[in-house]
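Apart from one protein chain that is not included, each protein chain of the complex appears where it belongs.
Labels run A, B and C following the written order; every chain starts at residue 1.
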Amino acid sequence: MSDVSAVKAALKSQVIETPSWGYGNSGTRFKVFAQPGVPRDPFEKLADAAQVNTYTGVAPKVSLHIPWDRVEDYTALTRRAEELGLRIGAINSNVFQDDDFKLGSVTHPDPKVRRKAVDHLLECVDIMDATGSPDLKLWFSDGTNYPGQDDIAGRQDRLAEALAEVYERLGDDQRMLLEYKLFEPAFYATDVPDWGTAYAHCLKLGPKAKVVVDTGHHAPGTNIEFIVAFLLREGKLGAFDFNSRFYADDDLMAGAADPFQLFRIMHEVAVNGGLEPETDVNFMLDQCHNIEAKIPAVIRSVTNVQEATAKALLIDASALAAAQRSGDVLAANGVLMDAFNTDVRPLLAEVREELGLARDPFAAYLASGNQERIASERVGGEQAGWGA
Amino acid sequence: MSDVSAVKAALKSQVIETPSWGYGNSGTRFKVFAQPGVPRDPFEKLADAAQVNTYTGVAPKVSLHIPWDRVEDYTALTRRAEELGLRIGAINSNVFQDDDFKLGSVTHPDPKVRRKAVDHLLECVDIMDATGSPDLKLWFSDGTNYPGQDDIAGRQDRLAEALAEVYERLGDDQRMLLEYKLFEPAFYATDVPDWGTAYAHCLKLGPKAKVVVDTGHHAPGTNIEFIVAFLLREGKLGAFDFNSRFYADDDLMAGAADPFQLFRIMHEVAVNGGLEPETDVNFMLDQCHNIEAKIPAVIRSVTNVQEATAKALLIDASALAAAQRSGDVLAANGVLMDAFNTDVRPLLAEVREELGLARDPFAAYLASGNQERIASERVGGEQAGWGA
Amino acid sequence: MSDVSAVKAALKSQVIETPSWGYGNSGTRFKVFAQPGVPRDPFEKLADAAQVNTYTGVAPKVSLHIPWDRVEDYTALTRRAEELGLRIGAINSNVFQDDDFKLGSVTHPDPKVRRKAVDHLLECVDIMDATGSPDLKLWFSDGTNYPGQDDIAGRQDRLAEALAEVYERLGDDQRMLLEYKLFEPAFYATDVPDWGTAYAHCLKLGPKAKVVVDTGHHAPGTNIEFIVAFLLREGKLGAFDFNSRFYADDDLMAGAADPFQLFRIMHEVAVNGGLEPETDVNFMLDQCHNIEAKIPAVIRSVTNVQEATAKALLIDASALAAAQRSGDVLAANGVLMDAFNTDVRPLLAEVREELGLARDPFAAYLASGNQERIASERVGGEQAGWGA
Partner (left out) sequence: MSDVSAVKAALKSQVIETPSWGYGNSGTRFKVFAQPGVPRDPFEKLADAAQVNTYTGVAPKVSLHIPWDRVEDYTALTRRAEELGLRIGAINSNVFQDDDFKLGSVTHPDPKVRRKAVDHLLECVDIMDATGSPDLKLWFSDGTNYPGQDDIAGRQDRLAEALAEVYERLGDDQRMLLEYKLFEPAFYATDVPDWGTAYAHCLKLGPKAKVVVDTGHHAPGTNIEFIVAFLLREGKLGAFDFNSRFYADDDLMAGAADPFQLFRIMHEVAVNGGLEPETDVNFMLDQCHNIEAKIPAVIRSVTNVQEATAKALLIDASALAAAQRSGDVLAANGVLMDAFNTDVRPLLAEVREELGLARDPFAAYLASGNQERIASERVGGEQAGWGA
């Protein structure tokens, strides 16, 4: 896509969904460091998400996490979102923080525990109905820590049964997005460890079930963009959870650890139709800002995804295809690298200007005084966090 | 399976297939060290495989590798195998050592190269017909070394097309076994990197297409026994390529690097029906004995697989199930570990004695003088090897 | 060491130190699941450690963690330990849970924070004086999450300075044990990532500074027993933190994930003099029993280490050396595997019987009723935990 106006149009229409929990406190098993100004309820999280959207222009959707974002009145929450120029994105279930879920939720050996877990998932669909959310996002911490602890195949049976019940409950325009993760918090075997497992379940469930690729959930050496290309080819890529990692599921800012990988991913997205609205890929962030200021970190993550997208769109597609066809390894690689080596910040600054935004969202936000304002206003109450 | 006679019966009926190329020279990219007595043609490889079967009693099948084992007269080769008490196992294709395959075989951008590759695969089916081999085993070195080098999804299209043509050619009792590998010799993206990719292709091809799990082909941290359990649950596990590894695809003796992992794998095989004849899982070795004597190394590998199987069969299934159901993590793990910690060598010695074999196949082979005999007899000619 | 009585003597004299925090609640960043009967103060932790020692006979030492085990009166704590047949082992510092340490402790850019951190370390030496503890164990969570966040070499300078001040404070019979860790909770660069870094600092500090090998702190593929052999050869191995892991720092029971690795480690310990009292290697456990009962889990960990040690001691040293000298790869490996494949549980049962203990410590503890007793007695108050 070498036509600059087409590139700009694509960048203007991109939507990046930010996670409500990214604005709250988070940490490692060793310590959660609290930060001044952190939201104390879902409404304040929406306000923070709105800041990100105000400065970037491409983040109008917010993922919720239940029960962290449970409120009395979802209509009020949805209305507040709309007032802020936002809409509710995916509803993320949480079946990993109740004491009953110590040995699993939907895959637990005890049917009573499984019932409780499925009921929570069904509640999430209710919340989708109430908020207009199109996506139920499922990540399970289910798994085992020790060999022999439970029956691996039996847990798959239970998982399949639970997913089928929830899938049945979905409305026509609602999707189920199934996430996979190789490790943590289950250490020996997670119940949905890889894309193959998620894909196999989604295939059996039907067209409304799709796979979520969280960029931090793979074994070292995994080629994530291959998975992206494969799932798009199969029509089974539902969403991304963008973040970055050096070793494990570090949940750092997207693009911070390996910007070249993010670019390669966005290249596969672009060439395989993933930016077309009808493909309906949800580009979400899923991050933990443990030591850095949260709103600015989300802004930088959004602009990192934009920059990777812009570079991917600047790849000279016909030159690339010609080099690939002729088996010219260095030429083909060179076409890709030319785009990656381009500084796209001026182009994105122009795009923003044309949208009536500041050229540099990060600087503009810092200059706005919002950070100081929330730090002074949001005093007292309990800061939002992972709730563990 | 706590009944000792049932355990013994299962051990007696186990079949482990050995690879013809395991008897030839192999090495790393740095050096192939030749060994005295190495076979100089496929017939001598059969003789070596027969030695392994003579001493272990459970290795009556031999995998061939084409073109390394190409002969004028496959009927003669098959007859020779029968005379030696062997039968021909899987036919392994090789589309990675012809100069035309530098940038791929069935996924190559050039249709002429793909044609050549598919023709080779079809020739392998002819050889199956001629030898009575039930299994076509496909491993592709196809992939790319550099980002942008070729179109990832396009290569999948070509792969699917090639597999479909070969699948059509299979007879009613012939299977296609598709292997996956994360890395090497393609460095950036292999075209069948993981079980998910192999599974998705096999699913589309039909019931005769199954997945091969090579224990050395995964990313670090991958739980292989999960994959085994999952594929058995789906009816899609076709075969193992057993070997062991510390970092990459080291192709060391099975059970040498992580005997506990091999035991866990055999446990999942056992509890998910993988030892039943009707499940038709082919237990193959795929190894390179670069620095150790080859026949003895294969014998040890076979006995390592037997020991892992015996331990898996000794697990107290009802105690395990009870502990799992009650959520007693330590008890369940303890049942598994009890079996692993058992010294099963006396049991296997008894099994062998009951089969009329020596109690210790490794020692018996060394005492037989065969190693010295082949070293003195097999002089001149060209030693068999990977042929690279 | 093929002489059984010598093996038994070595097993009887082995000492495994258990961690006070292993008896308290722990978890992942997602959730800490509380368990009934968990200690509410350091005195109750000592009582639990005494249970482990009562049943295993080889765990008379307990590591403390400051501030988790901070008490008013260390003399009282030490006296209580003695009454229970225990003594105080290593004092573990904690400079990772104070809000000031968000960006580091001894390597923090701000000298005031560094001062606070060093003062804490000096306090730990005071506690060593008060309790008779011989070892100051230092693990630093210090590091950075993002490239550029701080100056890597500058942090080394600050680390060196802090270590030097604390080293100076040590008494003649006190040691500093420096731990390394590749990842978590710092994600980009930890300040003591590997044994080389710890070794280089210890070398400069002097003979009282030694390296701690935590078996869960390495990159995938690292050969830990090589490090053990190398450090013993250099006289710089101070201690182990035993635990096991599948992917990251899972802190599972020692020997649970890879019993063969634990055996190989103990083999290097044994052949390089690490079991000799004068080598003064401290064999500690450092584990988190997130989902399994804690005292029984520690007992199993202790017996796992004992079993690995017993197997290592049973290796036929002269046969091994002969095979190694002659370059007989399979024979040498076979000698090692013979020992590993031996079921040493009967031998250890005998050892225990000769010590006046029950043959099976795990079963004996479960039968003792202690678990039920503490669950009913330890009600109210705040359960001990990681305190994060």
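Everything that follows uses one rule, which is that a residue touches a chain if its C-beta (ideal position, glycine included) is under 8 Å from a C-beta of that chain, and two chains touch if they have at least 3 such contacts.
For clarity, every value in this text was computed on a predicted model and none was experimentally measured.
Peer 1: Please work out which displayed chains the absent chain touches and list them by label.
Peer 2: Looking at the complete complex, the unshown chain comes into contact with A, B, C.
Peer 1: For the chain left out of this view, which of C:W195, C:F240, C:F283 or C:W386 touches it?
Peer 2: The one listed residue touching the chain not shown is C:W195.
Peer 1: Taking the full complex into account, find the residue in B:L103, B:L177 or B:A332 that is in contact with the omitted chain.
Peer 2: That would be B:L103, which touches the missing chain.
Peer 1: Could you tell which one of C:V106, C:L232, C:L262 or C:A308 touches the chain left off the display?
Peer 2: Of the candidates C:V106, C:L232, C:L262 or C:A308, C:L232 is in touch with the missing chain.
Peer 1: Hey, which of C:A209, C:A239 or C:M337 is the one touching the hidden chain?
Peer 2: Of the candidates C:A209, C:A239 or C:M337, C:M337 is in touch with the missing chain.
Peer 1: Please output the residues of chain C touching the missing chain, sorted low to high.
Peer 2: The list for chain C reads 103, 109-110, 145-154, 156-157, 182-183, 188-190, 193-197, 199-200, 203, 218-223, 225-227, 229-230, 232-234, 260, 264, 267-268, 271-272, 320-321, 324-327, 329, 332-337.
Peer 1: Which parts of chain A are in contact with the chain that was left out?
Peer 2: Within chain A, the residues that touch the unshown chain are 220-221, 223, 246-247, 256, 258-260, 291-293, 296-297, 300, 307, 329-330, 333-334, 340-343, 345, 362.
Peer 1: Since one chain isn't shown, list which residues of chain B touch it in the complete complex.
Peer 2: Against the missing chain, chain B presents residues 26-34, 96-97, 99, 101-103, 141, 145-147, 182-185, 187-188, 220, 245-248, 250, 252-253, 256-257, 290-292, 386, 388.
In this text, only the chains that are shown with their structure count from here on.
Peer 1: Measuring centre to centre with CA averages, how many angstrom lie between chain A and chain C?
Peer 2: Here the centre of chain C sits 38 Å away from the centre of chain A.
Peer 1: As a quick test, compute the distance in whole Å between the mean CA positions of chain A and chain B.
Peer 2: 39
Peer 1: Show the residues in chain A shared as contacts by 2 or more other chains, in ascending order.
Peer 2: Chain A, residues with two or more chain partners: 103, 145-147, 182-183, 188, 220.
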